[in-house]
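Excluded from the complex is one protein chain; the other protein chains are retained at their positions.
Chain lettering (A and B) follows the sequence in which the chains are written, and residue indices restart at 1 in each chain.
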Amino acid sequence: MAANDEGSNDGIIDPSFFRGLTQRRLSRRQALTAGAGLASSLFLATRAGASLPNVGVGTKSWWARQKLHHDVNFANWPYYIDVLKGKHPSLDHFTAATRIKVNYQEVIQDNASFYAKIRPSLEAGQATGYDIMVMTNNNPELGYLIELGWLIPLDHAKTPNFNKYAGPLVTNPPFDPKNKYTMAWQSGWTSVGYNSKLVKNPGDSVDILFDKKYAGKVGMFSDPFELGSVGLLALGIEPATSTESDWAKAAKKLQLQKSDGIVASYYDQSYIQHLKNGDIVVSQCYSGDIFQANLNSKYEDLTLMVPKEGLMIWTDNMVIPLHAANPLDALTCMDYFYSPLTQSVVEYYNDYICPVPEAKQQLLHPKGWNAAALKALKPEIGLPTTVTADSLVVFPSAARIKASHPYYPFKNQEEITAWTNLFLPIIQGA
Amino acid sequence: MSIETTPDVVAKTPRERSFGRRRKIGRFALPTYSWLVIAYLVFPIAIMIVYSFNRIIGGLQLVSFSWNGFTTLWYQQWSNVPGLTAAFWLSIRLALVSTVIATVLGTFLAIALVRYRSNKFRGKVAVEQILFLNIAAPEIVMGASLLGLFVTLNIGRGFVTLVLAHVMFSIAYVTVTVRARLAGFDRSLEEAAYDLGANPLATFRLVTLPLIMPGVLAGALMAFALSIDDFVTSNFVSGSSDPFPVWVYGATRVGIPPQVFVFGTFIFMVGIGFAFMSIVLSRKKT
Partner (left out) sequence: MDESVLTDHPGSVEKQRHSSGWGKKLAPYLLSLPAGVWLLLLFIVPLCILLIQSLETCSPATGQCVMTWSWGELPRQVNLYHQQFITSLIFAAIATVIDLVISFPIAYWIAFYGGRRKNFFLIMLLVPFFVSFIIRTIVWEFILSNNGFILTFLRHQHLVPAGFHVLGTSYAVIAGLAYNYLPFTALPLYVAIERIDRRVLDAAYDLYANRREAFLRVILPLSMPGIFAAFLLTFIPAFGDYVNQEILGGTGNTMIGTVIQNSFLVNFDYAGGASLSVVLLAVALVGIWLYARLLGTSTINEYL
């Protein structure tokens, strides 16, 4: 995998992360005063000895003490799990098999706003109310959670399905070595989507996003991490190893794209509405959105491009926040979703990148409870399971995965700030 | 000034004399224009109501703006989207609680402002300035400042913080509405009550309150409307559960379920109900 292995680093973002926070803003004079000392201690840890709040939590002995409470609060993104007439077959089977009730809430609309909601509780050392949350790795919030010690480390002795069935894409990811805190829910690609009826010769390059032919009808993402990454790709630069001067070059290109009037607007996930409406004809897109749109015959013309520059690959990860009320139930639930039978049902609905390669076989030849569920879902989804099983965006080849680009791994807050300072003015600039 | 009379018009005032035929056309211009404006205001609401009856085919159950046929399915399945229904009831509860509190507080403040001149009420001018500032202040500033307050004091955001915020921006509107009604209030009735031996509390309950009730109700209606529609401030201070407008805003990314239009239609109908009630009440008042 074209991963950015930091090698001996514990994590991508190391503890000097937060020391860096104060240095950029304070002047030298201020840094010498007592105030700076106060500031840095506030960021590093107000807890004694600079230890993180999750010390002692998540160890083998800690997990051994946990008991099942038969309840789990699962926060996820919308339209990310199988649904049949208002119920979720995968969750229903889980409850039937384990007697654990799942309170599934689709409350996550984006990483930043969800993080803003849970942060006050975590700051105050209180429970967030969620046992499982799903955070994406291409926004800083997952990194904040890990570095601030607000996640419970997982005990993989209790995740047999994960150990056996998790695919290479989601095992030992660079942003969370050895899956200490995360288990992927789904992965996905950020690529280019276009309306094949209105875009006659799309070609196979991200340059189509910068093509003056489609001026005023191009959609770009308002997420600065997505925007900057595609800018780097368009310049032929590998995002994961790019430098700040590379970022400046990408920013220049994107600014030019904007001032040439090519961009209609910078969208969040609502780009898919405008692509469907015809307000835009080509856009940055998420792989699963196009697949889901194609299920409606009216939007069959929407096509996902696999550019020669490659696709950006991201992962939505299940994590257990600190002070969760039902950690063992959470871990059990998370592992349940690594059973190929479960994934086949979820994937049939989802059509993002499946973390369990063996689910492909289960889609084609279901060998258990999933057979009935898949059959029941078919009329809702309208396509046979073979379409999902054979889809290269759901079960990509190893080569395709290797050719995918991970996002730049930020080493500290200064780098994050430098990146956003370059790309935010393009998005929200006049 | 000579007064002419023409055979076909009786008792014409000088004003009517000046305009003659032009006035007849002018008579229709204003009402027509006004109804056009009201129609323009109602236009998107009408579209919303129409599309709440739209069928949705294939894929996700999201509002489709191309007409697919008539159905009342969404009205039958109005509670099918769990987050949305919870958000709606939260907004209703929030609006009711904050309206009650804001109306009580605002009414008392209005009485204080009308009854007492500056020499008996030190700081009256300052209060009036604050009220105007509150009404005029951009919502985003109020929302951001409240967020700053709650973060600084480490107060967890939730229903209580929402109520605190909603009452805060409603008080001024209630005060202003009640005060408008109070200003024309005839104090002699209260004097009469005192003369007949009533103490201030009884006077308030039996004389003042019933007479200013229309103003109080108008203020309450204003506060309710403000609360149930509030987005910006709620977006900043809502905790794990979102009020209705915040939920809808979040859902616009992927698409809104048709039940959103069902709820919107319901709220609109309630408002129309208030409008018609006011006709009934005003007829009774003659």
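The rule we apply is simple: a residue touches a chain if its C-beta (ideal position, glycine included) is under 8 Å from a C-beta of that chain, and two chains touch if they have at least 3 such contacts.
Since this is a predicted model, take the numbers as computed values, not measurements.
Although one chain is not drawn, the whole complex shows that of B:94, B:147, B:216 or B:254 it is B:147 that touches it. The residue touching the chain not shown here, chosen from A:69, A:258 or A:402, is A:258.
The set of chain B residues touching the chain not shown comprises 1, 13-15, 18-19, 26, 30-31, 33-34, 37-38, 40-45, 47-48, 65, 104-106, 108-109, 111-113, 115-116, 120-121, 124-125, 127-142, 144-149, 151-152, 164-165, 167-168, 171-172, 175-176, 179-180, 186-188, 191-192, 194-195, 200, 225, 228-229, 231-232, 235-236, 244-245, 248-249, 252, 256, 260-261, 264, 267-268, 270-272, 274-276, 278-279, 282-283, 286.
Seen from chain A, the chain kept out of the figure touches residues 18, 21-22, 25-26, 30, 35, 38-39, 42-43, 110, 112-113, 116, 119-120, 123, 140, 144, 147-148, 216, 258, 263-266, 277-279, 413, 416-417, 420, 424-425, 428-430.
Just so we're on the same page, only the chains that are shown with their structure count from here on.
Between chain A and chain B the centroid-to-centroid distance comes to 41 Å (mean Cα coordinates, whole Å).
Across the interface of their complex, chain A is touched by residues 57-60, 65-66, 80, 83, 150-151, 154-157, 239-240, 242, 250-255 of chain B.
Residues of chain A that touch chain B in their complex: 78-79, 86, 105-107, 109-110, 113, 117, 120-121, 123-124, 126, 128-129, 268-270, 272-273, 277, 292-293, 295-299, 382.
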